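Apart from one protein chain that is not included, each protein chain of the complex appears where it belongs.
Chains here go by letter, A, B, C and D, matching the order in which they are written, and residues are numbered from 1 within each.
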Amino acid sequence: MARLQIRNLEKVYANSFKAVHGISLDVDDGEFMVLVGPSGCAKSTTLRMIAGLETITGGEIRIGDRIVNNLAPGQRGVSMVFQNYALYPHMKVRSNLAFGLKLKRRPKPEIEDATKAVANTLEIDPLLDRLPKQLSGGQAQRVAVGRALIKKPDVFLFDEPLSNLDAKLRASMRVRITDLHKRLKREGQSSTVVYVTHDQTEAMTMGDRICVMKDGCIMQVADPVTLYNRPENAFVAGFIGSPEMNLMEGTLAVNGGIRVRLADQVLTFGEDVGGRLDVTGGEVLLGVRPQHLRIAASDEENALEGHVSHVEFMGHEVYLYVDIADIRLVVVVPSEQYHPEDIRDDRIRLIPRKTAVHIFDRETGRNVSLSANA
Amino acid sequence: MARLQIRNLEKVYANSFKAVHGISLDVDDGEFMVLVGPSGCAKSTTLRMIAGLETITGGEIRIGDRIVNNLAPGQRGVSMVFQNYALYPHMKVRSNLAFGLKLKRRPKPEIEDATKAVANTLEIDPLLDRLPKQLSGGQAQRVAVGRALIKKPDVFLFDEPLSNLDAKLRASMRVRITDLHKRLKREGQSSTVVYVTHDQTEAMTMGDRICVMKDGCIMQVADPVTLYNRPENAFVAGFIGSPEMNLMEGTLAVNGGIRVRLADQVLTFGEDVGGRLDVTGGEVLLGVRPQHLRIAASDEENALEGHVSHVEFMGHEVYLYVDIADIRLVVVVPSEQYHPEDIRDDRIRLIPRKTAVHIFDRETGRNVSLSANA
Amino acid sequence: MAEQITVRTTPELESARTLAEGRRMHAISSAVRYALLAGVGFLMLYPLVWLIGASFKTNTEIFANPGFIPSEPTLNGYIQGWKTSTPYTFATFFWNTFLIILPKTIGTAISCAAVAYGFARFEFPGKRILFATLIATLLLPNVVTRIPQYLLFRDLGWLDTFLPLWVPSAFAGDAFFVFMLIQFLRAIPRDMEEAARVDGANTLQTLIYIVVPMLAPALISVCLFQFMWTMNDFLGPLIYLSSVDKYPVSLALKLSIDTTEAFQWNRILAMSVLALVPALTVFFLAQKYFIEGISTGGVKG
Amino acid sequence: ADLRMSWWGGDSRHVATQEALKACGEKHGHTIKPEFTGWTGHQEKVATQLAGGTEADIMQINWPWLPLFSLEGDGFADLNEYSDTIDLSQWSQAQLDSATVNGKLNGLPVSTTGRVFFFNKATFEEAGLPLPATWDELIEAAAVFKEKLGPDYYPFDAQGGNDGLGAILNVSLVTTQMTGKDLVDPATNTVAWTAEELQKGIEFNQNLADKGGIRDWKTVAGGGNVDLFELPAWSEGKIAGSYEWDSTYGKFNDPIENGELVPVGLLTVEDAVTEGVYRKPSMLFSISKNSENPEAAAQIVNCLLNESEGIEALGDTRGIPASRIAAETLAEGGAINPRLLEAHKLVIEAEGPTVSPFNEHPEVREIFKDALEEFAYGNISAADAATEIVDGVNGVLAKF
């Protein structure tokens, strides 16, 4: 019932800046949809139009079976968690939670019960009588979620709710929110979620599906595994995955085998994949994830040779920053496989995992190797 | 010359809260020292005492060969980068950079040259005529670093300079700052650094040495590899590494071999390590990093059996959250080694890598297996 | 075919309708707002309009005709009023006002900024008591301190000079402003000041180079308030100045009003209009900064 | 010598006085710095200066201020000491007496002023009536006005105002006419009227209001206590008469749209014992007791009041001069509006008991006004009001 449908949605700001270019998106009842994209790509604008905080200048939004374009935010059956939480600073946690119900003139005992239940779920019972400024970041975050939860909305909206937390808290809140979502779903409550973030890790770990946006347009909507393994374009490929996928400018020639010329070096890939590329040559971007490059044994051929400019020890892994002419690559090596003596005179030779290589048209960014990697 | 020495440093705030409990720390000339610890452990307080922004209530601080306890901040030869950058909002970037030199009444041409040089180093030349509010987060951050750099101080102080940036920017600024430090060192400039963060990734990748703090005390000071592999106590073990090390409450018995009882299961480790533990039994915490647990083959023995409550797909890796009785473990499995069919009825069996296991005294937190892992 | 077309256009029509409806509601609410603003605004402006209108009337018409459009407009009020009944023109009085306002405003800005800085940023012995006296000075009606104050300035030899009119202000004598600046300062984070200290600035340099610029908007409002209040102050100059050539505008305006005699209303109104010009101009020029300024009291971190 | 002179006034007085000072200064070889303001605040300024001993050498002093500034007569220089310099013979003894406190001449009367009746001739003509000569005629006129001209026409005005002065003086006038006595008995320094006598005066005034002869107190207050001559009702002739200072003839006449204001002798009650004219010096020129050059100051005062340079320059900007020679000089020069002269003549020639400055003591005025106001608003009876005034004023007088 709480299906969210967006049709040809447009937003033109008062200064006639067109922020959203007619996007369409369906979020199923109970689905956890993540909107992700770089800063300024209109994630917030879209979310705020759903919430009713921005006027819609084109297209329509449906929640359940109602068109909500002209409804006030309070009437749309949505809850929202803001990036800075927007807790009412002058109200105790208890009143912050209860505010929405109080406005609906629910009876006192009902409000109290609901508050207790939510506080219980989120383990914030001991905080009920504190003011927001007496909360740590993680606690404030949970209160903000509680405030959204208590209203039992049709649709939950989150705008970068974790980006103000430190790394450890971020990781644990991530799990909490997805757990909560699953529980609501199990309990049969409406739990459609639209979650905005610019952190690809969050997107990957939390979303049932992910909608990658850029400059007010949708680049790809898919589940995390598809997005990671089969990015439809260079933008999505570069955005999803950490560290970023290495995208190297090169020239493609399909001639029996696949050959890519990068700077002054040439990489060849077996003939068997060649036939399935949907182009036969041209200016391309060669995409390889840092985890898909390994250090070549000294006798291996068909490797890229480069200069190690920087090494980061990450505990379990080591990041190598390698410069090949003017291309900078990142390589992730498990600590136990990293032996500093492999690198002589700062030089290193790298071999990409062939099955994990993507080729993008340099001009349009389209992934021309999708069928090859199927 | 720019060695920083801290001796029995104490801080009691006006409300008689004792924030720093007599810590001592030496930072060598040119060393990059990271102070890390959870929120509220007095990292900032310590840094601010070094800078002269808080009065010192006990102990002494030496920079070079001067005791600086009673010097004004400007006379200590330190530069500081603040968490929120604290750029002067009414001055252009150029004046922000030049302010310190202007106060020293350096001649105009000298100031101009220095500004240009710094702007060049940090690639902010095109921003010189902007106001701080016209900068993006990463740009503002670089200006703040530039402002510290231009003074050629004896000691650089950083207070969580990257925590306001998004994930991608954080990663790239990290590299920039360490590169810069190396370059200064190469050029023979004074470049002692004290860097505060609560992000263990930053600590690990940036520090020559890391000082882990808790509640105003120092828990361990060591280089990243030592800290990661040989944590002296459970606190350090839990704090360093991502995801966190799993710390499981158990009972130790050393009797020929090492046996640890966890909830209703027992793990045994070979006899060969047993002799080197410096205790023979008692209540302990068993520490295993998530990366050091692997899924057992069906016929393997001596495994922990648990229930998978949650799975996070991280692209290259998969995080499994496993509950064993009331202990929750995190396990990191490379994507290619993760086969959902390994998990039957949500149950899974895990084997820790024996050489990477730590045992801590449950009461004191001391690592009693350090010599065992040597 | 036809069916297909209907199916396709219905949602478009519907959404076009909802959009139009949204716009109409918006238009209505903003029309209401403007009507209200303009209505009340007229009440606010009416006296000014009346004043300007009346200043172009003849003396007899001023009270006979309550409207604000003069029936026989005349510049007489301005010409006669400007000349005054003294050997000086109004230019002299404007100049005198300027000579009072300038040091007073500058002195107020400097001293209040420093004092507010002291109260807001430092702990020192006796701070609470001093702050209490600051508030207390606001509470006593100044009618009863007038004579002792006069005697004080007489003993200082400051009578018939501009000094009594601005020197106390230059010693942060206007508690209202100090209090106001303290409030604003408390809303500005200290980070920038700390950064400046680390950059090598002492507290005075920090005040000058960092605090003052960030407080500038609030300071400008202080200057504006001071400007306007000084422009209007009549009693101070009346008591302390005796030489006509030192009179400021506020005093000069009442120079020819003798209730036991007939007097020329139109001259007085005309000069009142002129006396308002500086304040109006200054306010209008500064108001953007003035109003924005106070709001940036909490400069973003 | 270098002297200072302070005064209040309007434009014409300022211009004239500055010229006079220049002329007299040149004549006697002194420079006199003029210090002048409007009326508002001038008293405070002088008071402050006197308290600080920083007053000007020559001051224009309001006659009612005398008991305030010079209770014992020592607030200002005693001008008798400068009788060589100042020609005191130009004033009558009565005039000098009124400026004398404790035997010390505190200042020289600049002009004498008194109250006269002004009527708007045009309005009366319109109503087909002659100008009234008695109170009864006035009351009759009221009825005719209402009938012929409209309900908002009044033949007279004597009420309220900011300070209630119109009512106070009208009540005083009538009571004086009935008793032949001024408010204060100089011999006993107590109130000369009995409460019953005063009650009659108060009732007489109320009767005027009740009959529509004057606006009632509340109406005047409701108009914002605007001065009569600034009222459209005055300029349009709807209020056709008043009891005012002779010197204000011009001020009241100027706004009249049709016709002219005519000064008329005092209306009297039946069985009047006296005309009861209220006549007093309007203001004095006093010399500071702290003056360093009192002799020079005396020369200038004499010049302003008695020598042709001063007389001609000052003209009638302070009313018709009290100094005989000045009055004559001006009258000969024809510089004065004949109607004003006529009004002044009415004042000078009318008879009545000497007016005590205590009539204008602020506390006396306040008691008088408060009681009349309470009565006008119906809070107390005329008898109570009379008792309150008599008792209150006696209380004030007892302090002296």
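FYI, contacts are C-beta pairs under 8 Å (C-beta built on N, C-alpha and C of every residue); 3 or more make two chains touch, one makes a residue touch a chain.
Convention: contacts and distances are computed from a predicted model.
Asks: Out of "Sugar ABC transporter permease", "Hydrogenase maturation protein, carbamoyl dehydratase HypE", "NADH-quinone oxidoreductase subunit D" or "Ferredoxin", flag the one the UniProt entry gives for the chain missing from this complex.
Replies: Of the names offered in "Sugar ABC transporter permease", "Hydrogenase maturation protein, carbamoyl dehydratase HypE", "NADH-quinone oxidoreductase subunit D" or "Ferredoxin", the absent chain's UniProt record gives "Sugar ABC transporter permease".
Asks: From the listed residues C:F56, C:Y117 or C:F162, report the one that touches the chain absent from this view.
Replies: Checking each option in C:F56, C:Y117 or C:F162, the one touching the absent chain turns out to be C:Y117.
Asks: On chain A, where is the contact patch with the chain that was removed from view?
Replies: So the residues of chain A touching the unseen chain are 48, 51-53, 72-75, 78-80, 82, 84, 86-91, 99-100, 103-104, 133-134, 147, 151.
Asks: With the missing chain put back, which residues of chain D would touch it? List them for me.
Replies: Residues of chain D in contact with the hidden chain: 43-44, 47, 50-51, 68-71, 75, 162-163, 217-226, 362-363, 370, 373-374, 377, 379.
Asks: Give me the chain C residues in contact with the hidden chain, please.
Replies: On the chain C side, contact with the omitted chain comes from 30, 33-34, 36-37, 40-41, 43-48, 50-51, 54, 66, 111, 114-115, 117-119, 121-127, 130, 133-141, 143-149, 152, 167-168, 170-173, 176, 178-180, 183, 186-187, 194, 197, 203, 207, 221, 225, 228-229, 231-232, 234, 253-254, 257, 268-269, 272, 275-276, 279-280, 283-284, 287-288, 290-295, 297-298.
As a convention for this text, only the chains that are shown with their structure count from here on.
Asks: Could you check chain D for residues that touch two or more other chains and list them?
Replies: Within chain D, no residue touches at least two other chains.
Asks: Where does chain A touch two or more other chains at once, residue-wise?
Replies: none
Asks: Sort out for me which residues of chain B touch chain C in the complex.
Replies: The contact residues of chain B facing chain C are 14, 51-53, 72-75, 78-80, 82, 84, 86-91, 99-100, 103-104, 133, 147, 151, 157.
Asks: Show which residues of chain C lie in contact with chain D when the two form their complex.
Replies: Contacts found on chain C: 60, 63-64, 84-87, 146-147, 150-151, 154, 159, 234-235, 238-239, 242-244, 251, 254-264, 267.
Asks: For the complex, which residues does chain C have touching chain A?
Replies: Residues in contact with chain A: 11, 14-15, 18-19, 21-22, 25-26.
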